[in-house]
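Scroll down for the structure; my scribbles are underneath it.
Note that one protein chain of the assembly has been removed; the remaining protein chains are unaltered in position.
Now for chain A:
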Amino acid sequence: MASITLKINNKEVSVDVDPKMPLLWVLRDVAGLTGTKYGCGISQCGACTVHLDGNPMRSCILPVSAAANKSITTIEGLSDDNSHPVQQAWITEQVPQCGYCQSGQIMAAAALIKRIPQPTDKDIDSAMQGHICRCGTYTRIRKAIKTASLISTQKASKG
């Protein structure tokens, strides 16, 4: 056990846990942020994706000690009112079915359009192919990423 200070969604949180415990379980079971999901535990499905200093990261294989002093963003911190362009696009295109994979998909998509504001189909393929959706929402995810890119360019030009 060790006391570790984490910065989750811009808030400092102090946790007393096994430093080897993956960030996923700290977020879900210690910090009470259950929006980040467990799907495989071996970095194969993307359900557990969060941002670490702005980059998408699989929290299921990341020991919590490696996240200390870094800025962690979870789905709950992307926006609290579904106002992020990716969340808006996900609602517009009615992407989720069961919804279980979608926190991870949304976090990956948000990182993608931040890095590449107007992603091509190839960019989408390479950024998103680590994410499994058993309900098969892939065609809508592709569409929604393009919609999100549109929404954020409009926002940028307005703001």
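Operating definition for what follows: contacts are C-beta pairs under 8 Å (C-beta built on N, C-alpha and C of every residue); 3 or more make two chains touch, one makes a residue touch a chain; residues count from 1.
The rule is short, and it goes like this: contacts and distances are computed from a predicted model.
S.K.: Per UniProt, what's the omitted chain called: "Phosphate transport system permease protein", "Adenylate cyclase", "Xanthine dehydrogenase family protein molybdopterin-binding subunit" or "Septum site-determining protein MinD"?
M.R.: From the listed options "Phosphate transport system permease protein", "Adenylate cyclase", "Xanthine dehydrogenase family protein molybdopterin-binding subunit" or "Septum site-determining protein MinD", the omitted chain resolves to "Xanthine dehydrogenase family protein molybdopterin-binding subunit".
S.K.: Tell me, which residues in chain A touch the chain that this view leaves out?
M.R.: Residues 1, 17-18, 21-22, 25, 28-30, 33-42, 44-45, 47, 74-76, 78-82, 87, 90-91, 94-103, 106, 124-126, 128-129, 131-142 of chain A touch the chain absent from view.
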